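A single protein chain has been removed from this complex, and every other one stays in its place.
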Amino acid sequence: MTSNLSANDTPKVDPLKPADSSTATREGMTKCVLVEAINLALHHEMARDPTVVILGEDVATNGGVFRATLDLKQAFGSERVLDTPLAEGLIAGLSVGMATQGLKPVAEIQFMGFMFAALEQIICHAARMRNRTRGRLTCPLVVRMPFGGGIHAPEHHSESTEALLAHIPGLRVVIPSSATRAYGLLLAAIRDPDPVIFLEPKRIYRAQTQHICDDGQALPLDTCFTLREGEDITLVSWGALISECTQVVDQLSAQGIAVELIDVATVSPIDMNTILQSVAKTGRCVIAHEAPKTGGIGGEIAAQLAEYALLDLEAPVLRVGGYDTVMPYAKKEALYLPSAADIKAAIERVLAFG
Amino acid sequence: MTSNLSANDTPKVDPLKPADSSTATREGMTKCVLVEAINLALHHEMARDPTVVILGEDVATNGGVFRATLDLKQAFGSERVLDTPLAEGLIAGLSVGMATQGLKPVAEIQFMGFMFAALEQIICHAARMRNRTRGRLTCPLVVRMPFGGGIHAPEHHSESTEALLAHIPGLRVVIPSSATRAYGLLLAAIRDPDPVIFLEPKRIYRAQTQHICDDGQALPLDTCFTLREGEDITLVSWGALISECTQVVDQLSAQGIAVELIDVATVSPIDMNTILQSVAKTGRCVIAHEAPKTGGIGGEIAAQLAEYALLDLEAPVLRVGGYDTVMPYAKKEALYLPSAADIKAAIERVLAFG
Amino acid sequence: MRGRQQFSIRLLQYLDPQGKLDLPLPEWTSNTILLLAIYENMVLARLLDQKAIALQRTGQMGTYPSILGQEAISVCIGLAMAKHDVLVPYYRDTPAQIIRGISLAEIFMYWGGDERGGNLNTASRDLPTCVPIATQLTQAAGVAVALKIKGEDSVVVTTCGDGATSKGDFMEALNLAGVWDLPIVFVINNNRWAISVPLEQQTRAATLAQKAIAAGIEGIQVDGNDPIAVYDAIHQAIERARKDKQPTLIEALSYRLSDHTTADDASRYRDADELKAHWQEEPILRFQQFLHQQGLWNAGQEKALQQQCLQVVDTAVDEYLSVDAEPATAIIDYLHAFLPYTLEPQRVGLQGKEASALRGD
Partner (left out) sequence: MRGRQQFSIRLLQYLDPQGKLDLPLPEWTSNTILLLAIYENMVLARLLDQKAIALQRTGQMGTYPSILGQEAISVCIGLAMAKHDVLVPYYRDTPAQIIRGISLAEIFMYWGGDERGGNLNTASRDLPTCVPIATQLTQAAGVAVALKIKGEDSVVVTTCGDGATSKGDFMEALNLAGVWDLPIVFVINNNRWAISVPLEQQTRAATLAQKAIAAGIEGIQVDGNDPIAVYDAIHQAIERARKDKQPTLIEALSYRLSDHTTADDASRYRDADELKAHWQEEPILRFQQFLHQQGLWNAGQEKALQQQCLQVVDTAVDEYLSVDAEPATAIIDYLHAFLPYTLEPQRVGLQGKEASALRGD
């Protein structure tokens, strides 16, 4: 059997991370798609916290190529919303420097495919500043990047390389899969006193409208969201693929199969307790992600199942991922991306096992 | 029971990759430590193939900070052995450009901790040139990087981030663990018509002397090396840790426990057949690597075991890895690195299971 | 140990915005076939551009970066290069690519999301279009190193936008070209915008050409809408590269008359008056007026050229739209020379998926 969580899909809050007691008052609900929810969160947090500063390519006057930073410059001025020269390494280095001096930079890398020049700063400095100075200096920055395929964009605009970031100690890597979670998780990311990479599934930027209460309530980081409860099998995913997963769960539910759907949300560090508890119940697990299957985060989750849940497992853990090849151009990207049918087939194979 | 392979630890050669039929004649044996074997292979290949060019920081006059490129400039001239300005992105970009025009650049990144500025070129271009041009242009380059901890070096000189590279489609990532394999695998890497990342475990650069026949015989890529055969448990590792693993295997052998020791060698793509066959036999597996455990390549191997060998597994797959934290400075690096005792303890836990 | 080092950057222009001569014509302009080739290729480039945008608007093409108003730069590059030279382009170099033998259909395929558009097999060893900004520049330096090592007398021409000059690779490549005496010409297409960011927010340098001073190499500004100046500067730089193995940085001043790409709406951030003013300086009308003045062009020729170019473009569109889909396995087949055995099951899986390949179309 499948049961929905509460309407705005807020999970049980992690006791380690009490909800933020923002001073903002409830201002009624706003209808938002995911990218608008991001914009709403940025507006909220810039108003609440004068140390928040936005920077990136085309984020100020243009409001971002996806409009995630729309009207922020108008609202908060060109000192806090900065169009940088074209250099991702610079954007990251600036953010590190600003963060060490008490600002909270929220940097945008225009597409994840252009993050590589920023990695030296993110990996060698952002992730290490607190440790290197034994806590004297910190790096409370957020790097936002649209990622993933499915919008028929040119080369380098459609990759999912979250596994590269998730392997770096000192970084949190967060991926929302709905407008509601985008709003709450981005607030949490900005408020987190350490560096957070915030990956935005651009394929679903405008896929679905939700009602969001702009009350400044953050969602917890380091926590999976159980989107559907079920006893027959656990389906683990994140980002845009949550849409396909939800479809599959609904289809199977109609056939009497109860899938427990877990949105990992923070892919580093992964809240394995939630996943392990689910698999202890269901005994079966499928993991789905857009990134190439080999070396993806699905492998880490499956490995932890093989380590901590071997006796619970009634069937092999299957991973549905992208092919181990370069992300194809637009004409073949649908072929590359895992489909609802692929996910369903994997679930059926696992259910048929043993 | 444990049995040694032949003295020079050459494995059964993969039929898919016939040994290179080099025209070089046998010139007798040379006594080499690992870094000298690398130097020997570079000398051999530069003499054999006039398109091979060496480039990097301090590689020419100084012969490399570890002396891996010693005397190459003297032997082959300053047109083929190039000291570049200090810029890793440049080194990688130059290599890509050179490789597209029929040269075989063998670039050195002085330490793996400085590779990040090179990643944009390696990931966006080297790994994609063949695919992007549908085979018209290719990128037969090698990027050599010393990696791993244990030499009491300063910050950024001791990391193991091979998992970042192993997740990139289009790259091969190769790690030798002995002088013999360094020689044979580096020849194979240079001869490979596609980009190969060659990671050198600097902790064992001078650990052990082997007799190498400088006959230009390459070892196969994409192939694990079974260093010890055994029926009780499979131990999978690579790089410098193979030394600790070998110690452990010997210790356990004395106690009558037969460990099958597999050196993965090419960590991308991983020759899972060898590992799966071994686990089918032993039913138990421990994986050891220096990199942080979470998101490391060990996870991918364990995940494949959970997918393809679930019914073979008689115990959970344990991974021994570095802590999920920044590589500590010299005083605490021994604490960070997996020790023989850690590996032995994991094996004993797995053997005690069930 | 005291003193002062002096540097200077000059700006080259022959034709003013009305196509009138500012300077006596250089000698090579007696080659009227070349002058007409410049013009014809600019016209072809513009018509191709219009067609690409039309295809995109009708859902038959992906995001496309127009080169409207910047045709002179890339056309002159294409014409000034020898066949055996190597072009390392950025994404607004379609005109040069066409001159170097790449079919228009391939260009449509690339922007239509088909990797075969990067095969460019007629371009022997030119590098393909480069999307990650500035990354082509160090590669171009690598190509130049290869040519030098191989003892060829070929040279490399590489290009980038004004925004690209802010990215570190730009300077790394320039610096290397200087210290290694590379046979290479860097051309900046300074169209004054990097998406929504105007040049004034990109750098405070008065010229982009002066970035050459940082590398100790020659730098020059040219009016990028004046084909005589552009060709002259590129031609001379190529000769220097070929004969003296010396690099040059050319900043070609132009203007992006279009949106950044079909996915962009420049009216959001750019003043309509500024745009209007720059229409007065665009290269095609300017050069047409010049050719008229020189008695080299008339209305009849213009009409014939337009028709001929339209036909070439239409034929290419037909070819593009009728090309068979690549098999699904193509997404894996070109990854390595030798497919690792681990990928074989994935390849097999793809064979079954042949049909669903159409899902994404």
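In this document, chain identifiers A, B and C correspond to the written order of the chains, with residue numbering beginning at 1 in each.
We adopt the following convention: contacts are C-beta pairs under 8 Å (C-beta built on N, C-alpha and C of every residue); 3 or more make two chains touch, one makes a residue touch a chain.
What you are looking at is a predicted structure, and each value in this text was computed from that prediction instead of being measured.
J.: Of the chains that are displayed, which are in contact with the missing one across the whole complex?
T.: Its contacts among the visible chains are A, B, C.
J.: I'm checking contacts with the chain that's been left out. Which of A:Gly56, A:Pro169, A:Gly184 or A:Gly216 qualifies?
T.: A:Pro169
J.: Looking at A:Glu45, A:Glu120, A:Glu159 or A:Glu200, which makes contact with the chain not pictured?
T.: Residue touching the absent chain, from the options given: A:Glu120.
J.: Out of B:Phe114, B:Phe147, B:Tyr205 or B:Phe225, which touches the unshown chain?
T.: B:Phe114
J.: Where the complex has a chain not shown, which of B:Phe76, B:Phe147, B:Tyr183 or B:Tyr336 is the residue touching it?
T.: B:Tyr336
J.: Tell me where the left-out chain touches subunit A, residue by residue.
T.: Counting over the whole complex, subunit A touches the hidden chain at residues 16-17, 53, 79-80, 82, 84-85, 87, 89-90, 92-103, 105, 120-121, 124-125, 130-138, 169-170, 172, 192-194, 222, 269-273.
J.: By the contact criterion defined above, which parts of subunit B meet the unshown chain? Give residue numbers in ascending order.
T.: 57-58, 61-63, 65, 83, 85-90, 113-114, 116-117, 152-157, 294, 323-326, 328-336, 339
J.: Go through subunit C and note every residue touching the omitted chain.
T.: 1-13, 16, 22, 166-172, 175, 178-179, 200-207, 210-211, 213-217, 223
Methods note: only the chains that are shown with their structure count from here on.
J.: Which chain's mean C-alpha position is the greatest distance from subunit B's?
T.: Chain C.
J.: So what's the Cα centroid distance for subunit A and subunit B, whole Å?
T.: Those two chain centres are 33 Å apart.
J.: Determine the centre-to-centre distance between subunit B and subunit C, using the mean Cα coordinates as centres, and give it in whole Å.
T.: Centre separation, subunit B to subunit C: 41 Å.
J.: Please set out, as single numbers or ranges, the residues of subunit A touching at least two other chains.
T.: 89, 113, 116-117, 155-156, 294, 323-326
J.: In subunit C, which residues are in touch with two or more of the other chains?
T.: Within subunit C, the residues that touch at least two other chains are 115, 132, 168-169, 330, 335, 342-343.
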